[in-house]
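Every protein chain of the complex appears in place save one, which is left out.
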């Protein structure tokens, strides 16, 4: 078990950073949990790379529509005002800069805003999916990841060790330990997970951690 | 009044040259008359540049659908199996080489297959419409025109005098005087309009007219 | 605060903030899909130094409907990007053509498929592409070409818009649009190419959720304002008669 927030709680914190009327792309993995977060009627439109515009939370077994999945292949609800487009039009929306934020699950993020999420160490290939298009073209890139690898190695780094997906684009990082902002020389710790110490975070991070005077604790949503 | 065939009869002759299951694009003006020709159920699909796929003849007043026009702005019928696409997809069909033949109304055609239909003498601008896309990309280009200008000057020429729309693409020419094939050095007269003489055609043509031994007369459709 | 509807009460309100110097496209091919009401409102609003993008530059029919010719006559237009600077019938003389031929307004003549693809490219984040159209013609003279697989192609550039005016059959409050028949034409790609799309809509604006997501032609992501067209003679309904109610077959 990881320290601090669980996966849904990490997604919940990021979902609360979305602004009214944003068009939000959620990538495969932890990002898709954001559409489960109850953030009220704020006009947020969730976009999936497969052309689904305006979807909601994951549906329970028996209520799902087998013709409808999000970027993670999960069966989701459609919100009023939803529309379906093909893959070319879906990426037209992405490349033309209409995505206010993309949330991506990743392997590594660097203090300079670079990130890596398509190729693991020693592999010949990998999975790019839509991440390169999204990272190059969305107005903002938020990333979401466990703070360390399974064997405890840091994934917030001075420089990415793995091949990057895009350079200098990440503006917000949510992990089980806290909420961070890449600042070039290090990561600004904006909020800390409940029950976690700054020393724990420093020990688990491969770059400088900048700690502000006033450090709020992440409020965990009920449920 | 012009000699030989009337406008609908010229179109009728060209429509009879379409082969089974062809996708046929009809341009503005005389070409749109081709979809009125009763050629039976031959699987011909008429395509208009505005994205209408599978239309039929012009509808009489009172029966038309005001939301539906062909390339000439005329209200037409839709055939079973019709589909509507947007302008980008309509020209995707054109540029990807799926149009078996485009029929264009033109100002001039040359014996080498060049033709001109977008700019009149002395004008600064003109009207290109979709003719350049069609001429560059359709499998075949048929053209349809009055054999001479209003003041009697030939429009079948050795070389185009007006700026060309495309080079070397025309394979069949229908006029009020006959059916012709550009052959590089001149126009092969394939069929002659009823009541017209070869001498009349030679006098009205600005290039060599090649007359075969056996010269059929164009059969005019009843009605 | 989240937007609750994209519906705007009047054409005047919908075009009020369009500044001088804007690049504005008008959809439509012949009458279907042509946003005559919005064009008329732009003429009344008076924005100047406009660059207009449309397939054609207006009609010769009488009585005149609001079109590019009207905006040119009012001195609102700097340049038009189009596939026709003249009427398709050489005997028809358009108001626009007179101003253009005499040098009072600029024009950029673009083959229709290239115009469509340049708009689509702008809407798809593609800055440039290659096309076989116009190679070897006066329009390609002096321009960059390149060979692919032995064939010569012309480079063409995206055509981004500040505003797109479109006419649709139905819309919902989220801005999703449906077009009927050949009303579709340039409208979806102009909406994609524009920073702001304003739609005049024939049927009353529907609540979000009333249009099946599979049957949306233009997603509300591309549409910012929708205005319901009032009955004639206040609203413009071109053609011989108003469309049949429930005309969708």
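All chains are identified by letter, namely A, B and C, in their written order; residue positions are counted from 1 within each chain.
Just so we're on the same page, a contact is a pair of C-beta atoms (placed from the backbone, for glycine too) under 8 Å apart; a residue touches a chain by one contact, two chains touch by 3 or more.
Nothing here was measured: the structure is a model prediction, and the numbers come from that model.
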| item | value |
| --- | --- |
| Among the chains presented, those that the missing one touches | A, B, C |
| Contact with the hidden chain (one of C:60, C:126 or C:140) | C:126 |
| Residue among A:6, A:86, A:159 or A:197 that touches the chain left out of view | A:86 |
| Listed residues A:39, A:58, A:132 or A:220, member touching the removed chain | A:132 |
| Contact footprint on chain A, counting only the chain that is left out | 28-29, 48-52, 61, 65-69, 72-73, 78, 84-88, 90-91, 94-95, 119-120, 123-134, 136-137, 163-167 |
| Touching residues (missing chain, whole complex) on chain C | 117, 121, 124-132, 146, 148-149, 151, 153, 157, 178-181, 184, 212-215, 217, 248-249 |
| Residues of chain B in contact with the chain not shown | 20-21, 23, 41-45, 47, 53-54, 78-85, 88-89, 91-98, 137 |
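Please note the rule applied: only the chains that are shown with their structure count from here on.
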| item | value |
| --- | --- |
| If a chain touches chain B and chain C alike, it appears here | none |
| Most distant chain from chain B by Cα centroid | A |
| Identifier of the chain whose CA centre is least distant from the whole-structure CA centre | C |
| Whole-Å separation of chain centres (CA-atom averages), chain B against chain C | 28 |
| Separation of chain A from chain B, taking each centre as the mean of its C-alpha atoms, in whole Å | 57 |
| Residues of chain C whose C-beta touches two or more other chains | 120 |
| Residues of chain A touching at least two other chains | none |
